[in-house]
Every structure is written in structure tokens, then in C-alpha cells.
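Worksheet: the structure to be examined is printed underneath.
A single protein chain has been omitted; all remaining protein chains appear in their positions.
Presenting chain A:
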Amino acid sequence: MDRDPRVCVVGEDVGHYGGSYKVTKDLANKFGDLRVLDTPIAENSFTGMAIGAAMTGLRPVIEGMNMGFLLLAFNQISNNCGMLHYTSGGQFTIPVVIRGPGGVGRNLGAEHSQRLESYFQSIPGIQMVACSTPYNAKGLMKAAIRSENPVILFEHVLLYNLKETIPDEEYVLSLEEAEMVRPGEHITILTYSRMRYHVMQAAKTLVNKGYDPEVIDIRSLKPFDLYTIGNSIKKTHRVLIVEECMRTGGIGASLTAAINENFNDYLDAPVKCLSSQDVPTPYAGTLEEWTVVQPAQIVTAVEQLCQ
């Protein structure tokens, strides 16, 4: 926001309150109430307004207090945000960033634990990225703001308290690149967002058992970085996808299809996809634990694939 006066923030309680997860803390004091706009609770309309402002040249960052609330703005995101550049023959660009916390938290209930990446992935014209560490959150956010395309940045409710030392210098990450978390030889594990941590936990167990998993954080959910993924498959010949999306129609389902289409010759075993169960997220802690993929399940799946 310092660098470009056209960047503004739009969302509920982003200004005086500092953001429900303190993401926009103190920004209103620094940049004023118009640039850090507190909106009433009207997701459809304030998303529409931000897109209209983007048509005039501003670069709004729209915050959904919880990603699930953005379902109310689906019409604006799909028809106006994604498609305007195309239907106007290239006259209008919509350089918005839509961000917010999503994913399964701790006992938040079904409606506040939604994973919207599966619903949004078919919308033509948008890019989707998911951040998982403070380092890539900062880099991806900068890249998303600088991009001329509409970008949806998926954050995770449980990852806001992570602490990491990040470089002081300016850095911007590429929106279409995946991150190699742990190089390996035996199996490729593709993951994103919070599941990365479950995978790394499982990786410790696997290393003790003698396996050498290669862990890739795909980061770019649309379009997939098939270059990095392909290189990895060419090396290991086995793929496991671990995600927090639902099984039906999720990111894992699309990724499985893409891998099968493009890299079928290189696979020694069918692609296995571990996703959350196709159920509304329950409130009870034990049930909630069993809707998402746990490290033990990852270890079992790897052992099965590597037989």
C-alpha cells in the first residue's frame, strides 16, 4: 500500500478493529478510512463494489472475514470478476485480490470450516493460490497485488500464529510456481496449506521407517504447476495427493485428472488422493479430527503405494 496509492483494502472490520485475525492491524491508522474500508455485512455488494472500483483502475484487496462468507458473493466473483476481461474483449482488467481465512479450524462448526477452493476452481479467468508459511504468504500476497488478473488467495485459520524469520529485503514469489519442501526419491507427495504440516510430520515417521518422500507444496491451485510436479513424477514414479478439500470435486480430484492425462507413462502406481470426508465438519473435536487427513493415514498410504 506504501508503494502504490491505488491499492486499498475492503472488508468487514478491517479498519478500526484491525481485522478479525489481525491481518490488517493498524493499517487504518496509517492510510485512513477510505483506503482501509470498513464495510457493512454485505458480501455480495462490497465484492461487487470492489470489482467496480477495479474497473476504474484501483487495486482493491477484498477480505472475506471467513472464506465461507464469500459464497454470498459467488455471482460477483464468477461473472464479474472472472469474466469481465473476456466479455469486454480485453477492455477492462480486474486486478483484485480476494483473500481470507478458510479451512477446518478448531471446533468452528460446519459453516465456518469451508474450503472454497473446490467451488471456485472452475471459474474461468481467475487465479488461485494457497499460502502455507509466513515466507510464502508475504511473497504470494505481493505477487497477487501486483498481478493484473483477479487472484484468490486462500489462507488458513490455524496458520495465522506461525512465526518464522523472513528476509528483510523485498521479495515477490511467482503465482504459478510450486515449492519444493523436501526433495526425495521414492514418492511424490503433493499438498498445500495446512496439510503441508501434517505431511511433514508424517515425513518424519516415514524417514525413520526408511522411506524418502519428496514433498511439494503446490501453492498454485489454478493453474497447477505441472512443470515442477512433472519433473518430480519423472523421478519418483509414484504420487500421493494430500489435501484438506472434500473428496468430490476438490483440488485433488482435478490434480489427479491432470496428472493422469499428462504423465500417465511415468506412473508406476495409480495416483492416490487423501482428502477430507464428504461431510459437513462436525463440532465435536474427535469427529472433526477424523474429517481431515491425519499423519497416520498419510504414513499408511505411502507404505501401500510403495509396495
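Here is the rule we go by: a residue touches a chain if its C-beta (ideal position, glycine included) is under 8 Å from a C-beta of that chain, and two chains touch if they have at least 3 such contacts; residues count from 1.
Rule of thumb we're sticking to: contacts and distances are computed from a predicted model.
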Undepicted complex member, UniProt protein name, chosen from "Pyruvate dehydrogenase E1 component subunit alpha", "TAF1A polymerase", "AP complex subunit sigma" or "Calcineurin B homologous protein 1-like": "Pyruvate dehydrogenase E1 component subunit alpha"
Which of A:29, A:87, A:107 or A:300 contacts the chain that the document leaves out: A:87
Option from A:125, A:249 or A:282 whose C-beta touches the chain left out: A:125
Which of A:133, A:201, A:262 or A:297 contacts the chain that the document leaves out: A:262
Residue, one of A:4, A:26, A:111 or A:148, that touches the chain absent here: A:148
Hidden-chain contact residue, picked from the options A:24, A:47, A:256 or A:275: A:47
Contact footprint on chain A, counting only the chain that is left out: 8, 34-35, 37, 39-40, 42, 44-58, 75-76, 79-80, 84-93, 124-125, 127, 147-149, 176, 223, 226-227, 230-231, 233-234, 258, 261-263, 266
